[in-house]
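Quick one: this structure, given as structure tokens, is what I'll be asking you about.
A single protein chain has been removed from this complex, and every other one stays in its place.
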Amino acid sequence: MIVAMKSGAAPEEIQAVIEKISGFGLKAVDIPGGERTAIGIASAIPPELRQTLTELLESMPGVDRVSQVSRAYKLASREFHPTDTVVMVKGVVVGGNEIVVAAGPCAIESREQLFEAAAVVKRCGGKILRGGAFKPRTSPYSFQGLGVEGLRLLKEAGETFGLATVTEVMDPHDVDLISSFADILQVGARNMQNYPLLTAIGDSRWPVVLKRGPSATIDEWLLAAEYVLSRGNPNVILCERGVHPLDREHTRYTLDLSAVPVVKYLSHLPVIVDPSHACGNWRYVAAMSKAAIAAGADGLLVEIHPDPGRALCDGAQSLKPDSFENLMNDLRSVACAVGRPLP
Amino acid sequence: MIVAMKSGAAPEEIQAVIEKISGFGLKAVDIPGGERTAIGIASAIPPELRQTLTELLESMPGVDRVSQVSRAYKLASREFHPTDTVVMVKGVVVGGNEIVVAAGPCAIESREQLFEAAAVVKRCGGKILRGGAFKPRTSPYSFQGLGVEGLRLLKEAGETFGLATVTEVMDPHDVDLISSFADILQVGARNMQNYPLLTAIGDSRWPVVLKRGPSATIDEWLLAAEYVLSRGNPNVILCERGVHPLDREHTRYTLDLSAVPVVKYLSHLPVIVDPSHACGNWRYVAAMSKAAIAAGADGLLVEIHPDPGRALCDGAQSLKPDSFENLMNDLRSVACAVGRPLP
Amino acid sequence: MIVAMKSGAAPEEIQAVIEKISGFGLKAVDIPGGERTAIGIASAIPPELRQTLTELLESMPGVDRVSQVSRAYKLASREFHPTDTVVMVKGVVVGGNEIVVAAGPCAIESREQLFEAAAVVKRCGGKILRGGAFKPRTSPYSFQGLGVEGLRLLKEAGETFGLATVTEVMDPHDVDLISSFADILQVGARNMQNYPLLTAIGDSRWPVVLKRGPSATIDEWLLAAEYVLSRGNPNVILCERGVHPLDREHTRYTLDLSAVPVVKYLSHLPVIVDPSHACGNWRYVAAMSKAAIAAGADGLLVEIHPDPGRALCDGAQSLKPDSFENLMNDLRSVACAVGRPLP
Partner (left out) sequence: MIVAMKSGAAPEEIQAVIEKISGFGLKAVDIPGGERTAIGIASAIPPELRQTLTELLESMPGVDRVSQVSRAYKLASREFHPTDTVVMVKGVVVGGNEIVVAAGPCAIESREQLFEAAAVVKRCGGKILRGGAFKPRTSPYSFQGLGVEGLRLLKEAGETFGLATVTEVMDPHDVDLISSFADILQVGARNMQNYPLLTAIGDSRWPVVLKRGPSATIDEWLLAAEYVLSRGNPNVILCERGVHPLDREHTRYTLDLSAVPVVKYLSHLPVIVDPSHACGNWRYVAAMSKAAIAAGADGLLVEIHPDPGRALCDGAQSLKPDSFENLMNDLRSVACAVGRPLP
């Protein structure tokens, strides 16, 4: 941690900062510059002290600002865990060399719809079936999902087709329920900083796909992962799904693919990409899926629907079965070009 | 709802859109333009159909895009409720002519700290005591609040000083617990789209301060309010607290004060402003508080701390008692200038 | 400047950074932390070296990132110029205690329109007449302004009504031309980083209103001012006019009023606010004008039009004469509440 003093800071203000730091048992180093003094902390700062100390120092007279040298997350950082984390679930390996594709409808609408979708996923080489049972909808008047009945269908479809399953959980008290039906939990973008939910998932040790919030910085996202990891659950799969766009004229969000190599550099956790929610339009999903794999993503989360024209949710961004099949073929070429297999 | 067709759309594509609309019992009107055809829906669209229909139409061949004529929220809209909503709690009137100031520490740290703050709030003319018992923190290693013990202290301080109280709720299952201690619930910015939480608060009928999420558009914010209102709880106070900033060099968020007149135009709900979280720096809180009142806000939510240099949370953005007293005096002049009393 | 090394940086990587810094004649200070080493530069860094050195250090092996202790601007900084700058033009004092209002039509359309607007500005207490002769328009098909004929009308109207005048310059080669007609030049938001233009204005010594670009951080804005100041022109008036919004559903831009106290803290330059372009809707202009003055702005730049329903440019955001008169009366109260006169 580095404290930059104002250029006109008084010697006693500088001294007070040094004493405040020393009062916590930390070593302060004075760095007189040409214009202003900076004070560095040359000791390990206990994680629970970090934010409080930053704010205390920022509120002292003569202090201009405080900047961080170390990162706030530890367990999510590659610095302390250099090898890639691999999440294994029902024989599916996420974060290994092989590209993993999860696909399925936005919302589970009926047994027929889900099974038809699952058959397509299986046939085209997908490994994970996605499907929403409890749906977060911007409007209270939109279809909210089938609930437990949807979970039952998801479990049945997964078993029938030999696919692992993933579905969203929104309420911390539903973690046990949902993990009794699905193989992987999903934390939606709107809940990335829902701390009771992250804590409950951390305690459950269940594999989780953690979507990035639309205005979350990468550090905030990794700190959300830290909530899960710090409760003893190492099975975190990060999912980029788009950040707030300049406008919504053409896409719903701006897919931040640079997050893929950045997260790969900063963290050991697997990272997948959801091009469907980011684009909000099936027309751009194939291009962004290929780009995601080329950028180094470990997998994709794609929306498909047997009949998008009748979908109760997100029809506009869902691929039809034949488009998905074509996409999977194209993805095999791109995956191969970056040296990774896609079955 | 208006469906803009592509300029080269085939007659049968146009016909298919008209038939799709008619299939839902709605009337479609054809508007041939110079370059392309638009199709309007000249019937009331049932709210539960709106999003699904939009997506269905967007996925049809020949369709360029679908735009909305009506707003997606009804109960939050001034169109259907022209007079201002007033939320009354323990004799405090939010949304009336009088400006209401809520103040207190970010986190409740001790009986002494909270009571000292409450005495300052009361003495300076504040009406509501704020204080966090369950704290949402970006890092799992930061101080997470005193929990139930904090709630007890808040209730006691409110009663001792004759102040209404407000505190944050993060878990839908804590709504009953927290409303047994506090007069007003607060939904934090990170939870603005936590639908199980909004639904539980809607069912409780308890007054709620609903903060705007940092990347939420105004329509998304009003739709979050709609979740609460549609469960039969009319006691919603909106709170602007800053949107995602261009950088975090000088402020933590960008306080969007234009949201105040915009929300006043679109909705009947009271709107207050939290300048402390937006600025993240006590230095700018007074200026933005005055600006908020001048812009037409019904009140403020301000962080104060008897001794910011020892705060466990958000010390850098908390006002000291004497700064708060000066601010309240300045606010009285500004409130008066816009024709509103501040006691 | 502080160089944060990666946690696993090798001793020879740390040594190489120290040597690189020393090679520029600067003193490097080693700050070993708990997890990683930081290296501080304890010398004044020549301004022309700053950016290059940052980039060189960032590209060295073992370096995690480089952060700044000093600010990149000098002449614009209050640290080196503690007293407020006042820009005087034709007897109008911008940046003094008195609030200054500039108003007029977006585009000069005719003698009649401009003179009618000028009469209103004068009568209501405005000091500066604004009016566009060369208009930057997003579409090449929109009205582009009257050009030199507009300049002539502006000069005549200013002289007739005893108002100072301001108009936009877009081309560095027009600086001489435009300053022979207008008292103050305006750099539009789209040109904030048009360096040939800033340099030409710096050389001219002519007073300039420098609008903030819609995605410019405050530091980038002050660096744009530094371009003008560093050519020997101290007459810079900063103008906040809104940053890129979350959406454009209700306002064109998000007026960042917190920029006012932030700039007042960082810089000695006067700062005014343009609520018309930010809002893009006359309905919100009055509220934001009052808020701007309450936030500490030195003045306003407001669009008015004798007949907005016939305006060739920005009719939707222009105030009618009677609305402007009401606004000026309200502003007098707010100015008074913050201890500043508005004539």
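So that you can tell them apart, the chains are marked A, B and C in the order they are listed, and the count of residues begins at 1 in each.
Quick note on the criterion: a residue touches a chain if its C-beta (ideal position, glycine included) is under 8 Å from a C-beta of that chain, and two chains touch if they have at least 3 such contacts.
Keep in mind it's a predicted model, so treat the numbers as computed, not measured.
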Problem set entry | Displayed chains contacted by the hidden chain, counting the whole assembly | A, B, C
Problem set entry | Candidate in contact with the missing chain, chosen from B:S67, B:N97 or B:N329 | B:S67
For this session: Spell out, residue by residue, where the missing chain touches subunit C.
Result: 47-48, 50-52, 54-56, 58-60, 65, 72-73, 136-143, 170-173, 190-196, 213-215, 220, 223, 226-227, 230, 243-244, 249, 281-282, 308-318
Problem set entry | Residues belonging to subunit B that touch the chain removed from view | 2, 4, 6-8, 29, 31-36, 38, 40-45, 67, 69-70, 79-80, 244, 246-248
For this session: Please give every residue of subunit A in contact with the chain that is not shown.
Result: 215-219, 243-244, 246-247, 249-251, 254-258, 260-262, 265-266, 278-279, 283-284, 287-288, 290-296, 330, 333-334, 336-338
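Here, only the chains that are shown with their structure count from here on.
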For this session: Just list the two chains that share the greatest number of C-beta contact pairs.
Result: A-B
Problem set entry | Interface composition of copies subunit A and subunit C: same or different, split at half | same
Seminar exercise, completed: When centres are defined as mean Cα positions, the distance from subunit A to subunit B in whole Å is 25
For this session: Could you give the separation in Å between the centres of subunit A and subunit C, each centre being the mean of its C-alpha atoms?
Result: 38
Exercise. Taking each residue of subunit B in turn, which ones touch at least two of the other chains?
Worked result: 215, 243-244
